[in-house]
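Below you'll find the structure, written out as structure tokens, and then a few comments.
Other chains dropped; remaining ones untouched in position.
A, B and C label the chains in the order they appear, each numbered from 1.
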Amino acid sequence: MVEYPEIDRYSSLDSPMHRFDPRAKLIAFTILIFSIVLLPNLKLALIGLLASILFLIASKLPLRFALQHIKWVFLFVVPFIIIMPFTVNGTEIFSFYGLTMTYEGLEYGILVAVRAISAVILVLPMIATTRFDITIKALAKLKMPNMLVQMFMFTYRYIFVFVVEFQRTWRAMAARGFKLKTNVYALKTIGKALGTLFVRSYERGERVYQALRSRGYTGSPKTLVVFKMHVLDYILAGTIIGFAVSLHIIPLYLHS
Amino acid sequence: MKREAITVRNLSYSYPDGTKALEDVNLEVYEGERIALVGPNGAGKTTFMLHLNGTLRGTEGQVEIFGKSVDTMRREEIVKEVGLVFQDPDDQLFMPTLFDDIAFGPINQGLKEYEVRERVEKAISSLGLSGYEDRSPHHLSFGEKKKASLAAVIAMEPRILVLDEPTANLDPRSRTELIGIINELNEREGITMVIATHDVNAIPELADRIYALNRTIIETGTPHEIFFDGKLLKQNNLDVPDVFKLFEVLRCFGFNCEKLPLSLDEAISGLTTVIETEGGHIHLHIHEHTHEGVKEWRNKYGHHVPK
Amino acid sequence: MVHISDGILSLPVLAAGWAIAIALIAVALWWSKKKGNIDEEIPKLSVMTAAFFVASLIHIPVGPTSAHFILNGLVGVTLGILALPAIFIGVVLQAVLFQHGGITTIGINTVNMGIPALIAFCIFKWGNKRGMMLTRKDLSAGIFGALAGGVAVFLAVVFTAFSLILSGKEAFSAVAILLTVAHIPIIVIEAIVTGSIVVFLLRVKPELIGGLGGDEK
């Protein structure tokens, strides 16, 4: 019904990506993702895709896990691959009941898809190779505003609690013969179940606040986490950022 | 021999994340029996119970209810046979009023309105909740919520009731009340009961037979058989009722009886019988093995309190 | 599916998304800090955000496929202006935990869902003030809750479609239309569900409605 987030399931493996300092990793890959999604043509995008795949391989994440996380983007990209070829004007490939498929359109559709897929692939070496709480702590070290850091921390923690809670409510409904259909009765009933979830979460929020206060919370919890940049981290981050920038700069020279 | 109400064969289950919660579980419950399911935290009691009404489906093995496999039964059929009461009543009470909540099951069963009303009324009155129909479950006390969640399930008139930790977090009076209600449902309506509990002192009053579960079924037997098996108990983080422990102590002082009592009522009748058969009195004294016996007894339960 | 993935939008749209999102979040946090005890709100807000996040993971059958709840209308109705940081957190977590949406589009996705949430909040408040004239309070809450829920999703879809169209290529308009049409059943579903949640909350925990941090309590 509802599943746990398991993005950091394989964060305890060992690979160059796992050893990469989390702060440097976040910055370098974010820049690379921005770089790739803004690439103007298919050739460059394919280079980006290739690089993304290499990073994924370097992360040693199991293929099945990777595919599970990547598959969603296809759902979003498919309409583009199908529709673009018929809506972008250009050189005709073939015509079909008045629909014209163009070369430019096809290329554009594929470009969008390649950029989207590369970006999703890169999220894995960036996020899935670090325990998620450490990623949040890295964001804190990178000066993300404290209020947002706290929200990430607590929200992430309580997602797990509520997944379990909602699963139980859902099972209790099923145990009394409820079946999920798309009719008004079922939807209203789901509304009530969700209402229950929200009421409980609100009450839990109050208790959590009380528990926080009981442990001296004054609005800005800190954590103990030691990050240490090694020479290798600088080199790796420098290389990735350099690559990201050169994807945009080198073609300028090649064209001129 | 009575009919089998629940038959479980070689049931195994792993959660999607790989946790092996159940492994090769075999069990049978006869019609009208009251079964206690005991086992340490994380033993798989809750997981097992979710299989009894098909909420979870084993990766292997099968579950039969009155001879029919749950795999082949339709949801409505299973739900009519097996009522599941969850540990945390808040998981189960999700309608804005108690009436709506209790009516939820019967409505899903497709009953007519007057039948639904009848069912709700009966369930409410048998749990002593009359007058609470329009209250919101969120505003009830914990004990009332527990009763309400039981009412919501018995309104569906299942032949089997599965209860997850019915006495947890209840104050003593509510606990006694709930035990009384459960036994009454068993006696009056003949409902078969499966009860997971950590409350060992309640077991003698609540169960005819115990299954000890720790991922797989370790042992089954009457409360007397199970509570006598010190090794089994120790290996599975289990405990025995205090009354039983005390009579073990009394035995060290020379009290002589065949069957150690588990509950207070058994203790009274036990004492009476022994006194009658032993010619009017029982003699307690310190004999040569008393201190040794007490020491052994302490070891058995790992009592930490210094003498 | 109103989370746009990476690789589709143009730089100006992405940049504008980030700029507006950051500005709105800053204003929202500043505003609630000024009005009350934000230290107290943060843990509660986070826990609520987790609940909304979990709710949005639920998929329901729609015809042959299934859809996820969006519930941005409800987030607006319950959290008020704090809906913005909540939606931001949700969008980020969706992107990094489940790869729904993208990294570069976090800004624009926050805007596309957040602004409709605020509009839903306003509709609900405004509507309920008028609606008090109805004889039954929960009827009015139900109607305007449903309206808020439906409108919020509708606007989110429209905003998303516009983001696509604004990204240059008029070719995207076909996708945008497809997206909008595909969401019609979801708008109806969200309206019904949001309406019934609001009625439920009004009965059971009325302080949950009308913006956390409780203006006009």
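FYI, a residue touches a chain if its C-beta (ideal position, glycine included) is under 8 Å from a C-beta of that chain, and two chains touch if they have at least 3 such contacts.
This one's a predicted model, so the numbers in the text were calculated from it and none came from an experiment.
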Whole-file subunit formula (labels as shown): A x1, B x2, C x1
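Definition applied: only the chains that are shown with their structure count from here on.
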Chain located farthest away, centre of chain C as origin (C-alpha): B
Computed distance of Cα centres, chain B from chain A, in Å: 45
Geometric centre distance via CA averages, chain C-chain A, whole Å: 19
Where chain C touches two or more other chains, by residue: 199-200, 204-205
Chain B: positions in contact with at least two other chains: 96, 138
Touching residues on chain A, where the partner in the complex is chain B: 3-4, 6, 165, 168-169, 171-179, 189, 192-193, 195-196, 199-200
Touching residues (chain side chain B, partner chain C) in the complex: 96-97, 136, 138
Chain A-touching residues of chain C, taken from the complex the two chains share: 1, 4-8, 11, 14, 25, 29, 38-40, 42-55, 57-58, 60-62, 78, 85-86, 88-89, 92-93, 95-100, 102-104, 169, 171, 173-175, 178-179, 185, 189, 192-197, 199-201, 204-205, 208
